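Every protein chain except one is present and positioned as in the full complex.
Chains here go by letter, A and B, matching the order in which they are written, and residues are numbered from 1 within each.
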Amino acid sequence: MTNEGGRGLSSKLWAMQAKYAPYLFVAPFLLLFCAFMVYPLLRSISMSFYSYAGPHTSRFVGLGHYRYFLGDFLLWIAVANTIVYAIVYMGLQIPLSLGLALLLNNPRVRFRNLFRFAFFAPYLVGNVFVSVIFVLLLSQRHGLIPKALGFFNPAWLEVSWLGDPINARIAIVVASLWLSVGWGMVFFLAALQGVDRELYDAAAVDGAGPWSRFRHVTLPGIKPVMTFLVVSGTIGALQLFELPYVIFLQHGSAAGPKWAGLTIVMYLYQQGFDLGDIGAACAVGWFLVLLILGVALVQIRISRAGREEES
Amino acid sequence: MNVALNDTVRSRKRRIRVGSLTLHALLIAMAVTTLTPFLWLICSTFKTKADFFTYTFLPWDHLNALTLDNYRRLFAQEPFAVWMVNSVFLASAYTVVVVTLSSLGGFALAKYRFAGRRVLMLVMLVTMLVPGQVLLLPNYDIMRKWGWMNSYAAILVPGAVSVFGMFLFRQAMMLLPDELLQAGRMDGCSEARLWWEVALPIVRPMIGAFTLLSFMAAWNSFLWPQVILQTPDKLTLPIGLSNMINLPEYQTNLGILMAGTLLSILPVAVLFFVLQRDFVAGLASGAVKG
Partner (left out) sequence: MSFHLGKPILVMLILSVVCAAGLALRPGKRDRADLLVWVFAEVHQKTYQGDGKPTTQPTLVEQFRRRTGKRVAIEMVATRSEDVRLVSMFMSDARDVPDVVELEISSVAKYLRPPTSDIGLLPLNDFLTRSGWMDKVLAARFAPWSKNGVIFGVPHDVHPVTLVYREDLFREAGIDLPAMKTWPEFRAACLKFQDFWRARGVKNRHAIELMNSSADHLIPMLLQRHMNPIDGGGTIEITKEKFVETVAFFAECVAGPTQIASQSPAAAGGLARDLIEGNICVFVTPDWRIDYIKEYAPGLAGKMRMMPMPIFEPGDSRTATWGGTMMGIPRNCKDPEAAWKLIEFLYFSKEGLDARRQYSAILPPVITQWNDPVYQRGDPYFGGQQTDLLFIEMAKELPARYVTPATAIANGYLSKVIVDAATFVERHPGDHAALVAQCREWLTGIARDLRRRIEHGKFDE
């Protein structure tokens, strides 16, 4: 501003920076998006048309992989396992997280920080190590969990948690709940703090009971967070891999009894790294994409329908 | 009358006291259940091989058999310190980069109307739905071709901007009044300075929350580094430790593994403790509003 001579140029520059700033700000995203998202996705499509064996060995199979996997009941077991897991896990995680958050949000709770930390702590343990810990906690006759259950009923000491197809699935859900209930709780706590106190007072004046207050004040207030947790949680659940993989690796069979631990991503991983065919793995990946898109669309529709119903 | 009133007050007080006691008892019971695996984990790091399965927690009848050997061997036998340094570097560098770039992107989305903004948002939404594993093999193929195998660039660069983070920052920065930005421009602030000096201070809690999220994600990141990192001097904590998890036939040294697991949780635990208030507040300001 003081330099009169350079004013023309500098003001032009100034205008330019103002004009192009937003593009510059989103440029890193765009660059990475093209390099590590668009390009690989296209590559993934083309790779899925080939079968690979070694660094110099590949063969064009066209839609062969897709045709093969459509008729592959192992893939369908993986799909069924993944979906059932996602439903059961979300169905338990959301209420448990919300329940904990409601308890902790009670103004009479003391040492809230400590409790919050305690419930959140399991989330700090990586998936892989949670698996190792749970294999040991669940070991037949010797693990902490059978021993604790055996205290109530001696027969439960002999329960094989990882060797029975149903029990193994329960074990996976329990381990992932231990890991993530605290995670959901923190989000709900944040949401509960955002709910307007006056609304509660107003509801109390109207003579609303605790249930009706929950139903008409709390629930609408935390709805966005709930939607977020459900959508992101479901997407995460559909990508389940490390937990069952490490658990059943430790238990001697690749995917658990009767493939109880086989998930879509595990199947993808097996195709890519156990059988060494990255083309087949890419094809499996596209089944996962379709599944996730489908589920996400359904969930968005439901939440939209819910919103319209309210208004 | 007075007496009766006193009575109801007292009984109400008692009810509250009882309610509060039940509440705390419930919370404590649940906290104990949640923390028991940690207690078991801690105990197991001090046990000898022979006691590992014999005693659930500690060998009560011969406590003198407790040992620090697992920790000693963790550092002597395994390059645990190297893994720790690598992990600290990768997680911190990643967090710095991702917080910076995502907040920049979020700022642009919240406070500028530019051509292609809506398309961009839509693209971002779709991006969130594409599972990372689909990209695993093609990206691995790219890294191979670029000669990025076994390099940290392969870990830091592809994830340097988080779409989720951009959305979070966008939500938080929407609350920023435009007048403030205009005033800044009047004072001769460049757009980048507006981001730095006006926008960022207002979304401080969101920065805290997102810092924690990113750091934890980087700290526990597993599949991708497992595929990329090849030499022992490059491994991170989860990869190095999981290296010790062997097939049952070939024995995993559980004591050392548990000691390593415990030590690897500590840094994130500290970070959570430091940031937990920001974390909740940040989430309340951003994600909550949908």
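In this text, a residue touches a chain if its C-beta (ideal position, glycine included) is under 8 Å from a C-beta of that chain, and two chains touch if they have at least 3 such contacts.
Small disclaimer: the values here were computed from a predicted structure and weren't measured.
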| item | value |
| --- | --- |
| Visible contact partners (per top-of-document touch definition) of the missing chain | A, B |
| Residue among B:Leu27, B:Leu237, B:Leu271 or B:Ala284 that touches the chain left out of view | B:Leu271 |
| Sole contact to the chain not displayed, among B:Phe38, B:Phe52, B:Phe75 or B:Tyr112 | B:Phe52 |
| Given A:Ser160, A:Gln193, A:Ser232 or A:Gln299, the one touching the chain that is not displayed | A:Ser160 |
| Residue numbers in chain A that touch the chain omitted from display | 51-57, 59, 64, 68, 71, 73-74, 135-136, 139-143, 154, 157-158, 160, 162-165, 168, 249-259, 273-278 |
| Residues of chain B in contact with the chain not shown | 49-50, 52-54, 85-86, 88-89, 91-93, 95-96, 99-100, 103, 140, 144, 149-150, 196-197, 200-201, 204, 207-208, 211, 215, 226-227, 230-233, 239, 242-254, 271, 274-275 |
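Heads up, the rule we're going with is that only the chains that are shown with their structure count from here on.
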| item | value |
| --- | --- |
| Averaged-CA centre spacing for the pair chain B and chain A, given as whole angstrom | 14 |
| Sites on chain B touched by chain A in the complex | 16, 19-20, 23-24, 26-27, 30-31, 34-38, 40-41, 44, 53, 56, 101, 104-105, 107-109, 112, 114, 117, 120, 123-124, 127-142, 157-158, 160-161, 163, 166, 185, 188, 190-192, 195, 216, 219-220, 222-223, 238, 241-242, 245, 247-248, 252, 254, 257-258, 261, 264-265, 268-269, 272-273, 276-277, 279-284, 287-290 |
| Chain B-facing residues of chain A, complex | 1, 17-18, 21-23, 25-26, 28-30, 32-33, 35-37, 39-41, 43-44, 47, 100, 103-104, 106, 108-110, 113, 115-129, 132-133, 136-137, 139, 142, 144, 147, 178, 182, 186-187, 189-191, 193-194, 222-225, 227-228, 235, 238-239, 241-242, 246, 249-252, 265, 268-269, 272, 278, 281-282, 285-286, 288-289, 292-293, 296 |
